[in-house]
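Before anything else, here's the structure in question.
Complex shown without one protein chain; remaining protein chains in place.
Note that the chains are named A, B and C in the order they appear, and that numbering of residues resets to 1 at the start of each chain.
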Amino acid sequence: MKQLKSIGLWVSLLAVVALGIGPIANRSASLRETTYIIMQVIVLAASLNILLGFTGYVSFGHIVFFGLGGYVGLYLINAQNWPLWSAALAGGLTSGLLAFLLGKAILRLRGAYFALATIGINEAVRAFTNNFDPFGGPIGMTLNFRVYNSYGGAANALWLVYYAVFAIALLAVVLNFMVKNSKFGLGLMAIREDEGAAEVMGVITPNAKTWAFVLSAILPGIVGTLFFFKNGHIEPGDAFRLDYSIEMLVIVMLGGQGSVLGPILGAAGYEGLRNFLLTSPLFKNIQLSVAGALLLVIVLFIPAGAVGWLRRRVPILRKVLA
Amino acid sequence: MKRSLFVLLSLLILGSMAIAACGPATTPTAAPQTQAPAPATQAPPASTAPAQPATKTVTIGFTSSQTGSLNVESTRQYHGLQLWMDQVNKAGGVKLADGTVVTFKAQTYDDESNTDRVQQLYTKLATEDNADFLISPYSSGLAAAAAVIAQQYNKIMITTGAADDSTYQKGYTLVYQAYTPASHYLTGALDLLAKTDPSAKKIAVAYSTDSFSTSVVNALKTYATSKGYNIVLFEGYDPATTDFSALINKIQAAAPDAVMGGGHFQDGSTFAKQLFEKKIGAKFVALLVAPPEDQFSQLGDAALGVVGPSQWEPQVSFTQDSAQKAGLTWYGPTGADFTSTYKAAFNEDPTYHSAGGYAAGLILQKAIEDAGSLDTTAVAAALDKMDILTFYGHIKFDTSAANHGLQIGHEMVYVQWQKDSSGNLVKQIVWPAEGATAPLLYPIP
Amino acid sequence: MGNLFIASLIDGLLIGFVYGIAAMGLSLIWGVMNVINLAHAPIMALAMFGVYLLFVSLNLNPYIALILIALIGLIGGVIIYYIAIHRVLSAPPLSTLLATYAVNMIMIGLGTAAFSTTPRNVNFTLGSIGSGDLTVQGTRLVAAIVATVVTGALYFFLYRTRPGKNIRAVANNRAAAELMGIPSSRVLALSFGLGTLLAAVAGGLIATFFPFTILAGNAYQLKSFVIVVLGGLGNPIGSLLGGLILGVMEGVIPIFMPNSWVPVLEFILFVIILLVRPTGLFGAKK
Partner (left out) sequence: MTVLLSVQGLTKQFGGLQALTQVTFDLPQGQILGLIGPNGAGKTTLFNVINGVYHPEVGRIIFRDKDVTGTKSYDLAHMGMARTHQIVRPLNELTVRENVMVGACFGRENHNLSKAAGIADEVLEFVGLDSRADQLAGSLNVAQKKRLEMARALAAHPYLLLLDEVLAGLNPSEIDGMIQIVRKIREQGITIIMIEHLMKAVMNISDRIIVLDYGEQIADGTPREIANNPRVIEAYLGNSSLADQLLEEE
């Protein structure tokens, strides 16, 4: 039993490594950039999975943690000369703190109301950033190219950031696995299935939900800093993009919510598909529509996502696919 | 005929909500493929092909916004660049010092109007597609993200459609700006106002809170204050704003002589329309981006008198003579040639985005010719030295460490919508005085 | 200052009517079937284009075009319901959110391909009344009147006609309504159709005085969330009042602080109302 469970973890980690090792093996910068986005999406989707997949709360504005982390991190690097790593950590912790402060209040809302509240928060934070001068207001912040020199030049810096996001993707998978196979995670899943019943059985739901929210906010904050450091520039419209939030939901849904492997498969599948559609001469003008039609088919016919579908069809896999 | 096709198409679209899930059919898109019947006579100068030259194809990499909010401007920029490329290739390419003849090919992807994929795509362009030179995406935000990649892979990038000054103050050495920087967008309008009516001193500034517009108005504010103007209102609005009533009421209460600001086309034209409807009574209105667009005239009377800065207009007539007068080298086609070939190729009038795209190519071509090689260092050196006049205007780059690559030669022109003798709205150039096609209509009737 | 206040108030009220009717469709669908229709924005945008195309190509009066567009909206909504919503209606909320978002993607994608994101403008005016500071545009006045009439008609339909009563019964308790022999799926399809009809009417009205692009619906969709939460679910008059409140806020707040703070306040208010009174200021249900 125990062994089988950890096979699930190894399968998931292996999947991430298989995706992430390519650019390191052939030192291809182009592949690295493509993979960077997949890794980032894995981190965001896996983090969202803690809230969506395990706890059953649909956060539509989860990107607020990515954007806020990016802003705080870039501000510390730009204005306070912090090194990237501590700035990224600070970005993550700030996002976690925001989740902690908001959690108790908005996690009382259920279903669609919670989803709407998260949209409201994302929009409020975006509008606030637009007015907040230390973060550059509408202009945002642009890093001086010199900053990259402390990391061995820009080329090297981008490699470093890639290693970091790769490591964090692995961490996100381990975190998902640990949550899923912990008492805390059991409580979360009980909440997902029936919050009232969970409460009656003794799950301290407000605390459990808040911590799930916090856990799901920290890593997005860290990769937010990494991304905008790499990007060299941040402004409100890019940092708090609601569409990106919804893409993450689609990815978790596509791969299978509540599973560890799901966000990984979803991220790889979704990004692969998007890259294909964007560059395909046949579809590129209507790629958005094609993606929408596919999403609709998935929602209507395979709501459990890839992992859920596999588990149902091939029961042997049930134990291996965490 | 075309109209009814359009209606049919859109009814099909409405109908296709119905069959949406069954997989949408490929819809014919407006984006025309270039089949430029470019008349060879109007080709830019290029070395005449020798007998048996070695040849090389140079890849120019860039992304454009085929989808998303920047799609219109970005597509025009793409068209301009494409026209340049077709013409230079048709004319036989560029001859290097070692006799190799270089022709160009474009490698491009859709950046969806957002930064997420810009770096991914530019890295792909720089490494996998082995692009020799890069052109920026449209808009300052996207260009800033692309600049990191260009510099890092030691590729020269000509930016166009990216006016923000800040990108060129961040230590890049290989990024060169074709546009007049944002900080100069509205300062000329102020000079124009000062010359026309020295007694007008109260200015209200209302601007879209996006990066570009905010940079423009911040520079305007500094400049206006230094010239003794009284800024009676200085406020931002969300770029998605459609109802400006509240803001206009405030402007009205501040009773300014002039209203300046705006942002992009959509908000700017809406703002202009509502300014008119509210009978605001300002004598002078200057807005960003929207007024130079031909569609701005759809506003009817609301467009009358509105002034806007433009990087280039078809009426702008720089010639070999003007180059001689200014002591500059003349380079490339004339404005009239550019306009007519562009129209022939894309069945639309060129705007400054188109001209900017073309100019970016032209700048690169000239630099390669001057350098006589494709080597980054040599071409960059040629760009640093460049000081030319083209149909698009004067091109010269700042070479100081603090602002390297910033455009310092090119000047904005200011257009105003006026009525011709038969009462039709026409766009006239009103500033700078040397290039004006009509005097400023002042105050707005 | 006095004039400024009155002018801002009037403008706020006028735009409030439009906000109200834009939110009404969202509110109806949400209230009846507990679906948050994320395809609301492109439906509004397509309606804007519908009015535009009929106006430009056939020279049709925008208000006549509006009736045609409303009908297309009704039929389109019913079709969307059967394709995208019906199957996932009793699934967790995420499914319907994503299903309607998928419809949104499809419509925006096709719309961008067909129309690009170039702004359009219906060059139509009814003149304006008043003078100086207090100028009111004819088209906006008509929009307010149409909004009021539509609200009244919807109210009449929901409370006085059989299909309307069926809709309310299904909204209250679907299982019980089915037991009473109400064909719930047909009623739900009709409600969805009505919701899109309202969105289309709102879009068409907006097209008569604001320029728009295929993406123009998004801003109204976001505002509609705020309004629905203000006004309560499924309650047409609540939506209208919610729209008026939001309109007045947007009109009056900038007198006292920079305009760019308005969205910050709007969304903070939104979250607070969600937390304190999720049934809305005028909602009594539940």
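Observations
Simple rule for what comes next: a residue touches a chain if its C-beta (ideal position, glycine included) is under 8 Å from a C-beta of that chain, and two chains touch if they have at least 3 such contacts.
Bear in mind that the values here come from a model prediction, so they are computed numbers and not experimental data.
When the full complex is examined, the chain removed from view is found to touch A.
When the missing chain is restored to the complex, the residue among A:Val17, A:Ala155, A:Leu186 or A:Leu273 that touches it is A:Leu186.
When you scan A:Val165, A:Val203, A:Leu254 or A:Val307 for touch with the missing chain, the hit is A:Val203. Chain A residues in contact with the hidden partner, per the touch definition given at the top, are 181-183, 186-187, 189-190, 192-194, 196-205, 258.
Simple rule for what comes next: only the chains that are shown with their structure count from here on.
Taken chain by chain, the contacts link every pair, so each chain touches all the others.
Summarising the inter-chain layout, the chain whose CA centre lies farthest from the centre of chain A is B. Chain centres here are Cα averages; for chain A and chain C they lie 32 Å apart.
Chain contacts: chain A has residues 127, 130, 285-290, 292-293, 296, 300 touching two or more partner chains. Touching two or more other chains at once are residues 20-21, 24, 27, 29, 67, 209, 236, 238 of chain B. Contacts from chain B toward chain A in the complex involve residues 20-24, 26-27, 29, 31, 66-67, 109-110, 112, 114-117, 119-121, 123-124, 126-128, 141, 144-145, 147-148, 151-153, 166-167, 169-172, 209-211, 213-215, 218, 236, 238-239.
Listed in rising order, the residues of chain A touching chain C in the complex are 52, 56, 58, 60, 105-106, 108-109, 111-113, 115-117, 119-121, 123-124, 127-128, 130-131, 246, 249-250, 253, 257, 285-293, 295-296, 299-300, 303. By the touch criterion given at the top, residues 30, 34, 36, 83-84, 87-88, 91-95, 97-99, 101-110, 112-113, 222, 225-226, 229, 258, 260-261, 263-264, 266-268, 270-271, 274-275, 278 of chain C touch chain A in their complex.
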